[in-house]
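Of the protein chains in this complex, one is absent; all others appear in place.
Right, subunit A next:
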């Protein structure tokens, strides 16, 4: 597992209070991990803080699964 994926999953586990084994690449924040829309905004804010990047609104809208977040953040922090 890449470093980015690990950091993303840690944030998701902490923020949503879900078990780590449920936080797989294909897991949808809202449908699979029980997030509400405000949670997804907070996750994006947490990712921004952790990775020191800015995630514009139109990009944030495309981040719906754990894998989406890992992919986006890997491309930014590469």
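Following the convention adopted for this analysis, a residue touches a chain if its C-beta (ideal position, glycine included) is under 8 Å from a C-beta of that chain, and two chains touch if they have at least 3 such contacts; residues count from 1.
In the analysis below, contacts and distances are computed from a predicted model.
Not every chain of the complex appears here, and the one that does not is recorded in UniProt as "3-oxoacyl-[acyl-carrier-protein] reductase", selected from "3-oxoacyl-[acyl-carrier-protein] reductase", "Multiple sugar transport system ATP-binding protein", "3-isopropylmalate dehydratase large subunit" or "Aspartyl/glutamyl-tRNA(Asn/Gln) amidotransferase subunit C".
One of A:25, A:42 or A:68 touches the chain omitted from the figure, and that residue is A:42. Counting over the whole complex, subunit A has residues 36, 38, 42, 45 touching the chain that is not drawn.
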